[in-house]
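Here the complex is missing a single protein chain, while all its other protein chains stay put.
Now for chain A:
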Amino acid sequence: MTSVHVALAQAHKSTDTTQRLHNLKIVEAILLEQKQEVTLNNIESVLLFYTDSENSLQLFVLSFIEKLCSLYVEVACIPALQTLLKFYNTHPSPVLQKRAILTLCSIYKPIFQWISASAKVAAVHRKAWELLCVLRDRIVHLIPSSVPEAVRLSIYKYIQRVILVQTPVSFEVRDRGASQTEDNLNFNVSTLPYDHSLLSRADLVTEANSYVSLLINYLRNPVSATSLIVLTNLLSEIARKRPDYYLPRVLQSLIRLCQAFPAFQPYQLVSLKKQIKVHFMALRSVPLAKDFYSQISAIIESFGGNKAGKPLYLEPGAREKRLREESSERLRPKRTKPATTSGSSAQLLMRLDGLPHHVIVDLLLAHLARLPTSMPASFPQIMTVAQLYTISSATHKTERAFSNGVQTSNLKTHIDLNLKCVQNVEDSSGPAGPARVLEPATGADPKSKHTPFKVKPVPLKNCDKLAAFSRLLDSENDLFLQSGARKIRRALLAKLAQVQQVFEKYKDPAHSDFNDFTVLLRDVLTKDIRKHQTLAVAWLYEEYTSAMHKRRFGDKEIPTALCAGSGFAIEEAPTNSFKVDINTTDLEGAAGQMSRGAPPQYLERYLACYDFIVKIVKGIVNNEHRETLFRRFLLEVPEVSIEAFKAIEEFCNDEYRAKFGFESLYELVLYRPRYRAYSLNTLLAFTIIEKKLIRSLSGQVCVRLCAIDGDIKAKICNFAMKCLRYLEREPPDDVQEERSADDSVEQPSAGDAISTDPSTQESADRPSKRWPLESVQAYSSLFFALCMETPEFLKSLLPVYAQVKSEVQRGFLQAVTPVVLNFHSDAIFQKLFQNAPENSYQLLLFMLEIYTKHEPPSEALVDCIQELYARQKYPADILIPVITKLPKKDILSALPKLVLLREKATLKWMSYLLERRRARHFCDPAD
């Protein structure tokens, strides 16, 4: 005890920084080993050194706080937090600021754990929580300010810490036990007592969620490449540790980032891509990421795959080429020699050493596809598959993968049995039993260690095959956890269902309908498609691959072709029979005009399977626009059928599910280029229908699409213009005639221009058939929705306005008002006035009036209008909207013409002037 006081006194007295630091370290060593009372009495004396001007002493205090809170949180937390708060008030240097944030980052969890430990909250808990909140808010609010990069990175880290501490640990993560060393076992907010008077779990999670949004927002608008790299790191860790809460959001953000990287230095981009690749590879193994699997895989592939585990001593220049060669060599199943089992397994193990799990699974599938179907497989081939299976299982530790007592060894038996079933199709009359028996080959030395084996096939009964398949389906149903073995099994199931169909058909061409295996599979899918969606997708791919081979080789070659297949690979895209060119689409019944030709013959079977799945999914899809099940069967399958589009149209027509329908179309347009034209056409067809809500939703989706892709934007704008120009025509016969003009539309005060407008005069002479307002709104809604985002697009409206009938013009005037109110500046008017058609004056004036009612005109606009008036391009009423900004002499010179305007216009300019007078801008009373 004495030595603490002595050391403290010496630290205070000493003028040499090194000596003071030495004394303080002695105090720290003693305090951290003494009892709490001693600590409590001396903590503040040490913490007082934060006011010292020496950086090293301040850093010592921060380090002391960290150690202290990890040991004696209940005693130390209040003085520690108070010191940190005071420390912030001293405006420390960036280095100290960064260190202080990281200190708070480290002590956040122990303090939070202490506060939340018991439902009974004392005043000290309350005070600690308040201090923690104040500090947290102060730190988080530092980011938007121009803090140094290092401080910003520390704040990101701190936010991540808060998120992890305040979000309950997912069950899945706990079960995996992957990161038990950190928060998961020691502390979990899910253990927070429900009756805690200070903290609520819901509030904490909501807060954490808002911080995740904050980080994602910073990811979208990164300050620097370093920030971006750190943010991807932190978000990825959050997603890995709390997948239930944040994984989909984080993945979506990262995928979006990959679609459009910000402009950085080339080396920064390479680093960033490498980093993201690492994250994606880690996140891909999380079960909840299965919906993103295809997107993630595509991105990883585009970033160059995994390079881990490659041979050493490669020159940097030759590395890429060598890696490519090795990768393709490894993935190519080698022709196994009729050698010993141990030898081939060892070679295989050597080849596979270090390869990632998914590659092993792909390799397994490729080997499976190459197993001969019309003749027995050789033993080495079977062994290769078995070995691959063993490796893939071991990689993912799937020994405990099966609930309900299904063990890995059973799975292996299932796989073997089913493989044997497939390979014994020639004879289905044999006795039940093992599918093949191993015998030493003729002439081989039985004493030799490496005895070659030959395989003697023993046929199975058809009922045995079905029973095996049924057992596989049952265990698939019971399967709960995602694992490598599950993926293998899915692929096998799909392959078996498809292969068996082919074989049945091969044997009996008349029997082309769904057979027993398929019926079993259909039952399973009908029962719970959500649970078996990946199986369904795998099945569709198998059907599709088979169809493509069939197309290429014909029926007789199917078994051979299947041998050459490679699991999920699609080798050739079929002709799209639904392709529609948007440019040739006529407006009248845009959707009805799409060609819906008969699907190709070879895809008949695939489409039957697909339509069957779509039918099930359509029935159970819920109304949330975030529903992923249906979209998966749109985005991940090889071909989308017309039935799927019909389902989408049904959704879109149903106001309750329209949002979901349009989101599906949006994703089809963006992510399925082969169906882009058709999807876009379907979407555009909804922009001209009578139902206002649906029309508005489709318009919104079109606007979003325009913001993403220039090509799509061109097509949508083209369609919008076509719609607009359609109103120049006479209304078609089936359009109901408008009974009364809409008086609610404000008539523009065109003054003398109206009476002399030839187009108006001409439209008055036209036949009496009129466009109903609803039709005008329907055909012009997309155009005005686009104008909301791109006001320059209004230029295209002017020539059309000059040509259309008066009731259409009224419709335009009504629709243009919200567009004008959305203008950010009046610079657009100057562009509109340039080269504006003569007959569009009425529209321009109306827009100008709307704008100037809400926003004062800029000087540039006033000058422009004065110039137009001076050139006698427009009559005097063009001055009315800007009259309040005109100089007195200009008003007086225009006065003779203004007084000649019709009464309504005269009243308008006079009221403008009176308003100006009230605003004390007008001339004196004598004027």
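Criterion: a contact is a pair of C-beta atoms (placed from the backbone, for glycine too) under 8 Å apart; a residue touches a chain by one contact, two chains touch by 3 or more; residues count from 1.
One rule holds in what follows: contacts and distances are computed from a predicted model.
Novice: Which one, "Elongator complex protein 5", "Afadin- and alpha-actinin-binding protein isoform X1", "RNA polymerase II subunit A C-terminal domain phosphatase SSU72" or "Glycine cleavage system H protein", is the UniProt name for the chain you do not see?
Specialist: "RNA polymerase II subunit A C-terminal domain phosphatase SSU72"
Novice: Among A:A225, A:L634 or A:L668, exactly one should touch the missing chain; which is it?
Specialist: Checking each option in A:A225, A:L634 or A:L668, the one touching the absent chain turns out to be A:A225.
Novice: Of the listed residues A:I30, A:L57, A:L71 or A:V95, which contacts the missing chain in the full complex?
Specialist: Looking across A:I30, A:L57, A:L71 or A:V95, the contact with the absent chain belongs to A:V95.
Novice: Among A:V27, A:L47 or A:L153, choose the residue that contacts the chain missing from this document, as touch is defined above.
Specialist: Final answer for the missing-chain contact: A:L153.
Novice: Could you tell me which of A:Q82, A:N209 or A:Q268 touches the chain that is not displayed?
Specialist: A:Q268
Novice: Taking the entire complex into account, which one of A:R20, A:R201 or A:H279 touches the absent chain?
Specialist: Residue touching the chain left out of view: A:H279.
Novice: Just the residue numbers, please: which parts of chain A touch the chain that's not shown?
Specialist: On the chain A side, contact with the omitted chain comes from 94-95, 98, 102, 105-106, 148-150, 153-154, 157, 161, 179, 181-182, 224-226, 229-230, 233, 236-237, 265, 267-268, 270-271, 274-275, 278-279, 281-282, 307-308, 310, 312-316, 319.
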